[in-house]
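Note that this complex is displayed minus one protein chain, with the remaining chains in position.
Chain lettering (A, B, C, D and E) follows the sequence in which the chains are written, and residue indices restart at 1 in each chain.
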Amino acid sequence: MILRLDELALDLPKPKNPSANDAAAIQELLGGKFGEMSTLMNYTFQSFNFRGRDRLRPFYALTSAIAAEEYSHIEAVSYAINLLLTGVTERGKDPVPGPLAGAADARNSYHFLASGQAALPFDSMGNPWTGQYVNSTGTLRLDLLHNFFLECGARANKIRAYETVTDPCARTMIGYLLVRGGLHVYAYAKALEVITGVDVKKIMPVPPLSNAKFPEAVKFMEHGLHRELYTFSPNAYKEAGLIWNGEHPEDGSQLVVKEGAIKGVPYPVLEEEPQLSAPGEDDFDPEMFKDIAKKLGIADEWKQRHG
Amino acid sequence: MILRLDELALDLPKPKNPSANDAAAIQELLGGKFGEMSTLMNYTFQSFNFRGRDRLRPFYALTSAIAAEEYSHIEAVSYAINLLLTGVTERGKDPVPGPLAGAADARNSYHFLASGQAALPFDSMGNPWTGQYVNSTGTLRLDLLHNFFLECGARANKIRAYETVTDPCARTMIGYLLVRGGLHVYAYAKALEVITGVDVKKIMPVPPLSNAKFPEAVKFMEHGLHRELYTFSPNAYKEAGLIWNGEHPEDGSQLVVKEGAIKGVPYPVLEEEPQLSAPGEDDFDPEMFKDIAKKLGIADEWKQRHG
Amino acid sequence: MILRLDELALDLPKPKNPSANDAAAIQELLGGKFGEMSTLMNYTFQSFNFRGRDRLRPFYALTSAIAAEEYSHIEAVSYAINLLLTGVTERGKDPVPGPLAGAADARNSYHFLASGQAALPFDSMGNPWTGQYVNSTGTLRLDLLHNFFLECGARANKIRAYETVTDPCARTMIGYLLVRGGLHVYAYAKALEVITGVDVKKIMPVPPLSNAKFPEAVKFMEHGLHRELYTFSPNAYKEAGLIWNGEHPEDGSQLVVKEGAIKGVPYPVLEEEPQLSAPGEDDFDPEMFKDIAKKLGIADEWKQRHG
Amino acid sequence: MILRLDELALDLPKPKNPSANDAAAIQELLGGKFGEMSTLMNYTFQSFNFRGRDRLRPFYALTSAIAAEEYSHIEAVSYAINLLLTGVTERGKDPVPGPLAGAADARNSYHFLASGQAALPFDSMGNPWTGQYVNSTGTLRLDLLHNFFLECGARANKIRAYETVTDPCARTMIGYLLVRGGLHVYAYAKALEVITGVDVKKIMPVPPLSNAKFPEAVKFMEHGLHRELYTFSPNAYKEAGLIWNGEHPEDGSQLVVKEGAIKGVPYPVLEEEPQLSAPGEDDFDPEMFKDIAKKLGIADEWKQRHG
Amino acid sequence: MILRLDELALDLPKPKNPSANDAAAIQELLGGKFGEMSTLMNYTFQSFNFRGRDRLRPFYALTSAIAAEEYSHIEAVSYAINLLLTGVTERGKDPVPGPLAGAADARNSYHFLASGQAALPFDSMGNPWTGQYVNSTGTLRLDLLHNFFLECGARANKIRAYETVTDPCARTMIGYLLVRGGLHVYAYAKALEVITGVDVKKIMPVPPLSNAKFPEAVKFMEHGLHRELYTFSPNAYKEAGLIWNGEHPEDGSQLVVKEGAIKGVPYPVLEEEPQLSAPGEDDFDPEMFKDIAKKLGIADEWKQRHG
Partner (left out) sequence: MILRLDELALDLPKPKNPSANDAAAIQELLGGKFGEMSTLMNYTFQSFNFRGRDRLRPFYALTSAIAAEEYSHIEAVSYAINLLLTGVTERGKDPVPGPLAGAADARNSYHFLASGQAALPFDSMGNPWTGQYVNSTGTLRLDLLHNFFLECGARANKIRAYETVTDPCARTMIGYLLVRGGLHVYAYAKALEVITGVDVKKIMPVPPLSNAKFPEAVKFMEHGLHRELYTFSPNAYKEAGLIWNGEHPEDGSQLVVKEGAIKGVPYPVLEEEPQLSAPGEDDFDPEMFKDIAKKLGIADEWKQRHG
C-alpha cells in the first residue's frame, strides 16, 4: 500500500516557450524503454517478487525505497510535459475557427486527440510503454545488474533529452532527475559491490559526462540531493542504509538515509484548455457542496477554494 | 510523491494447491486490459493531468484517492500470483534433473524463464500490459464515464477469474477486489451523478451478479469495506467525501471517507526457489552488516531478523 | 453476409487544400482506439457472439444495424483521407526529380511508402488498429455500457479532429459522423435505459459540447439524420425500433427506424498518382474486354465507361 | 455502404465434441496474419483506395466483390468458434463451484475471461489481428500479386487447421472456405493474367494438395460453389465477369458471375452461458415491447418470437 | 555459421545534404515490413527450416545464397542512414547550448535519444521490425511465391524511397538495391517456373517501372550486377546455378553464378558525435595496447592505425 502526498518533489518553473514538440521529446523520459515508467515498474515488481527477502533485507529495502521514489519521477516528468503543453493551442470553446490547427503538424498528435494536452504513457515516437520493459528475474545479482544498467541507460536518455530541449521547465526537471537517478546508479552499484566485492561505482559516469556539467543538476546537488537516499516510507526501508553509507564516490560527501519523502511543493497549476473541454463542466456550481462540506468538517478547506 | 507502507491490504491464505496455470489465469487481473495495472495507471494519469482542478476539487480528490488505492491492488494480485507459483517446481540447486520440467506444459512460460516464479505485468495470454490501455482525455465527464465503464469491465474479469480458480488464496484476493472495486464503481457513478443528475448507480450490478454471491466478498463487506473510501493520503483527498456520502445503494449503510490507508498486514513470506537462483547468493553473510546496523541505529531491527 | 452498395453515404466536397498532415490527423478517426474500425468491429463481433439473442432480439437488432452502418463510416473516413492526399506530391512517371520529396517531412510516411496516397488502418501516430480494441464480453449490460462509452470517446475524437483540420472535405465528413455517431450514443443509452431504467441519455453531451456548434453537423440534422436509425439490411433489424422510438432527447423530433441504407452517392473520383504507379498499367487496353462484355450482357455499361 | 443479410452463407452442423482448444486453433483462420480478417480488410481498403478505377473497372469490381464476400467468411469462422465453445464449461449462475475451472488449462483464456465463450479478432496464439496485415499499395499489379499470395497463404492455413481439428462443425466451415478461397485464388490469378499474359493459375494448387482431397470441400463443389463468383451487391460489380469467365482450371466447368449473395441460412442458435452472464438480464420481460411492436407494425414478428 | 568480411558491398558517396528526415524515411528500407531485415530473416529462417533439402537442393541453395546476400543489404541501408545522420546536430561536449535542439522537430527522435545518430531496426514511422514479418511455411511452392511477392513489395518500397530522397548517398544505395533486388525477383521467379512451368518472370516489372529509369541502378547494371548471382559462401550454394542460368529476361545477357561475395570496399568512415558521447572515451589511450599488439603479432596493423 501507499499513501499519496499530493505534492511534487520539486518546483517546476513555468515554461518560457511552451512547445508541443518539446513535450513530445520529453515523453521519452516518461514512457520510453529507459523512461521513468520503466524504472518505477521494474523496481516495484522486483520488490513484490523478492523471494527470501528476510535473509537479504537490505537489498529488498534499497530496491523498495527507490521503487517508491520513482513514482515521484513519473509525476515530475508528467507535470513538465503538461506545462510544456499548456497554452500551445488557441483557447476557446468555439470549434469552428479550428483551435487545434497546429496539432496537425505536431510530433505527437495524441497530446491533442487523445489527451487534454497532457502526458500519456507513451514514448517520444508515440509507442506505448509496455510490460515487456520490466525485468524481474528473481535472481538478486541479475536484477541488481539490470538496475545498474537501466539507470545508466536512463541517464543517457536524460542527457540527450536535456540537449534537445532548452526550456527551463524541462531542464529543471531533468537536472533533478539526473541527480536522483545518479544516486540510484550508485545505490545499485554499491549493492552489487556488497555481494561481489567489485567496485562497480567506478564504471560511472555512464555516459562519460559528469552531472557537474548540468547547471540545473548542480543546484540540486548543492542541497545534498545526490547523497540523501529517502526511504519514501513512514516506517520501512531504513535497512537500505546498510548499503547506502560511506562517502559519495564523486565528492566524498557523506551518504545518508532519510526517513520519509523529499520535502515537496504543491503541484503546479494546470490551466484549463476549453477547446479540449479540459475539464469542461463550465456551468458546474461548486456551491452545491457547501452544506456537505460543513457536515464533513471540511468547510474551511472548501471555503478557501470556493469562497 | 508517495510513501510506501510495506504492508499488504489483506491477509492472503497460503494456497492449498499451488498451480502454475491458476497463476497464469490470475495474470489477467494484473496486466490485462481490465486488470489492476489499468485502473492504477488510468486514474494516476488522469490525476496528474487534471486541468482546472481547483474548480472541481472533489472530482480530482476522488480520482486521486482511488488511484492511490489501486497500487495496493496490483500488489495484492501480484502476491496472490507469487504464492500460487511457490513450490510448483522441484526445489534444488542441481540443474541436471530438470527441476523446471513442468514448465514446458505450463500456460505461462515467462513465470519460469523470465521471472522467479513470480508476477509480471502481462495478461493471461502472456501479452504485456501497455500504455494503450490508458485513457486520460482531460474531459472530466468522459474520464468519469470511462472509469465507471472500466470498473465494470474489471468487475466482469474478477468474477470470471473467480469462477476459473477455486484456490482460497486467489479467491480471498478476488473477494477483496470485488468489494473494493465495487466501491469504486459506485464512487465514479456518484461523481457522474453530481454532474449530470443521472442516477448512474442503478446500472449496477454489471455484470448482473451481486457481490453477495461471493462468500469471500461478503466477509469483507461485513467489515464495512464496501462503504469506506480511504484517502490513501496523510493529508489530502478528504474532499472526496463531498461526493462519497449518503447511503450505500445496496444495503443502505452509511458511506464514509477515512483518512489514510486500510489497516494492512505484513506481506506473506515468499519462500526461496533455489532452482531459479531466486534469490541466489546462498553464501551471503548478513553478519557483515552488523556493525553498520549499530552505527545507523537500527541494530535492534537487524538483530530481530538475523539473530 | 452483406451486400455492398458501391456508394458513399454522403457527398464529400473536393478539398480546398489537400494536405498530407491533415490526412495523417484524420487517420485517428479510422484506425485509432476510438476510430471507426473500432466501432465497426466491436459491434460486428458483439452481434456474431450474441448468445440468447431470441430472448433479447431488439438489443441484437440494434447492435447489428449500427454495426452495419459503421462500415459506411470507415468508408467515409477513408475517402476523406484519400481526397486529402490526392495531388499532394508532384505527378509524373520519372523518379529522378524526386516527386515524393515532400513525403520526408510528412507526418505519416506510410501514406507514400506503403499506400498509394491513401488510407490505411492505422491511427494518427502510425500505430496499427488492433483486435485489442474489440470488447465483446457477451454480457449484454456490459457490452451496451461499453458501446455507450465508446461512442462518447469517439465523439471526443471527432470534435478534436474537427478542431485540428479546417478543410471542408474533412469537416463535412466529420459533421456527418458527429450526427450519426450522436444517434448511436443515444441508441445505446436508450438500450441501457430499457434494461436498467436509468435515463442514461442525460449524461450527454459527452464531451459537453453540442452538435449544434458544428455547422456541418447542423446541415445533416436539418435532413433528419440525427433521428433516423437505418436497419442497413433489406430484411432484418426492424426490431431495433422497439428501442429506438419516442422523442429525440435534444430537439423532441420523432425517432424513427428506416429500412435499408441511407440514400447514397457515387464514390468521389480518386485521380491517378503516376509517381506511385497508382494504379499503373498505363498501357492497358480496355478494348480487350469489349467482346466479353457483349457476351456477358453488360456491353452498355462497358461502353459508357470506355466509349 | 453495405446491407447486412442476417444470414450465414452455409449450414454449420452442431459440433460433436465442443472443445475449447479446437476453438483456439480455429482462431488462426479469423485473426491470424492469413485469416479472414486479413482478406476482408486487404480487399476492402484496396477497393476504397483504388485510384483511376474507371479505366480499370473490372479489376476494381473483382476486388470489391471478393471484399464483400470476405465479410461472410469472418462471420462463418466466428460462428464455428462460437459453436465449438458452446457448452464447454459448466452451466449455472452460482460462481462458487468454479464453473470455469477448465478455462485455466485452455489454450485461449480470452475466450472465457474476455468474451462470452465466443470469437475475438485474435489468432491461435492470442495475438490480436492488426492493421499491419493490410497491404494496399495502390499499384494494381502489386496488389493483385499480393492478393494471389495472400489467398495461397490462407489456403495453407485452412488446410493445416483442417488437419488439426476433426470436428464436423469446423471442417464443414473449412471445406466451404477452401472452395470459396480457391475461387478467389483463381480470380486474382486470372486478373494478373489479363494484365501480364502470364498463366498464373498454373502455380496452383498452393500448397500442392487439391481441394478434391477434402470431402467437405467436394460437397460444396458439387453445388458449383467453386465456379460462381457472386457480386455480393444488388447493383454493382458485374464487370468482374470481364475477368471471371471461361473454364475452371481444374474441372473445365463454366465460370459464372452471379448477382447478389450466396443463398444463406439462418444463423445457428447460440445457447446462453449463464456462468458468464452471457447474455445475463435473466429477469428481463420482453412483454414490455408488446405495445410498441404493435405501433411499429411488427407485432407479428414479435409474437412469433415471444408468444 | 558465417564469416564476416568487414566490407561494404558498394561505395557510398558522402551525403551532400545530411538530413535527419531523409534518414528517417530510409529506415523503411531497413526495418519496414518490406525492408531488408525482412528479406534477410525470411530467407534465413526458410533455409534453416528447409525440410527434405537434399531432394530439392537447388532451391535450398538459391534461398541460402540470397539470404546470405541480404546481410550486406541491411548493412548498406544502415550505413546510408548513418551517413545521412552524420553532422546533423551541433558537435560539442557541452550540453548547455542544446546541441540536439533540432531533434525535437525531427521525424525520428530515436535517432537522437536512443541511438548515436545511427540506424535502428525500425521503420519510417518508428515501429520496430518484428518477427511477424517472417514467413516460413516449409511448403516450398508457397515460400517461393512469398519470396517473389516480398521482393516485388520491397521493390515498390525502394522506388518510393528513391522518389522521396534525392541525396546521392541514399540514391546510390537504392540504385544498388534495385539491381540486386531485381536479380532476386527473377531468381525466385525462375525457381517457381522450374516447379510449375509458369513463366512468372513476365509478371515483372512490379511496380511497372523498369530499373532502367534509375540512373544509379543503370550504373550497377553496366557492371553486370543484375545478372551475377553470388553464392556468398566459400564452398556452398553453387547448385543455385541449376536455377539461375540462361538469359536475363530484360537484356538477354548471360545469367551466371559466382562463388563468394561481391568485391567490397572498406566501410565509410563514421565521424564521432561528441554531443552524444558517440563513442565517448575521449581520454582513452590506445598506447596501452602497444605491447600486447606486439605479442599478438599484430603490431604492424596497430601501428598503422595509431602511429
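Following the convention adopted for this analysis, a residue touches a chain if its C-beta (ideal position, glycine included) is under 8 Å from a C-beta of that chain, and two chains touch if they have at least 3 such contacts.
Owing to the predicted nature of the structure, the values given are computational and were not obtained by experimental measurement.
Student: What are the shown chains that the omitted chain is in contact with?
Tutor: If we consider the entire complex, the absent chain touches A, B, D, E.
Student: With respect to the chain omitted from the figure, which of D:2, D:30 or D:161 is a touching residue?
Tutor: Reading the full complex, the residue touching the unseen chain is D:161.
Student: One chain is left out of this view; which of A:85, A:152 or A:270 touches it in the full complex?
Tutor: Spelled out, the listed residue whose C-beta touches the missing chain is A:152.
Student: Provide the residue numbers of chain D that touch the chain removed from this figure.
Tutor: Touching the missing chain: residues 19, 21-22, 24-25, 28, 32-33, 107, 124-127, 156-157, 159-166, 207-209, 213-215.
Student: Can you name the residues of chain B that touch the chain not displayed here?
Tutor: Counting only chain B, the missing chain is touched by 93-96, 98-101, 103-105, 108-110, 112-114, 125-127, 275-277, 280-282.
Student: For the chain that got dropped from the picture, name the residues of chain A it touches.
Tutor: 33, 132, 135, 137, 139, 141-142, 145-146, 148-149, 152-153, 156, 192, 196-200, 202-203, 206-208
Rule of thumb we're sticking to: only the chains that are shown with their structure count from here on.
Student: Which chains sit in contact with both members of the pair chain A and chain B?
Tutor: Chains in contact with chain A as well as chain B: C.
Student: Count the smallest number of chain-to-chain hops linking chain B with chain C, moving only between touching chains.
Tutor: 1
Student: As a multiple of 5 degrees, what angle does the CA superposition of chain C onto its copy chain E give?
Tutor: 120
Student: Is the contact between chain C and chain D built from the same residue numbers on each copy (over half shared) or from different ones (under half shared)?
Tutor: Same: when the shared numbers are divided by all numbers used, the fraction is over half.
Student: When the mean CA coordinate of each chain is compared with the mean CA coordinate of the whole protein, which chain is closest?
Tutor: C
Student: Where does chain E touch two or more other chains at once, residue-wise?
Tutor: Those would be 33, 125-127, 156, 207-208.
Student: Chains as vertices, touching pairs as edges: which of line, ring, star, complete or other describes this one?
Tutor: Chain contacts: none of line, ring, star or complete; other.
Student: If we use the touch criterion from the header, which chain pairs count as touching?
Tutor: Every pair of chains in contact is listed here: A-B, A-C, A-E, B-C, B-D, C-D, C-E, D-E.
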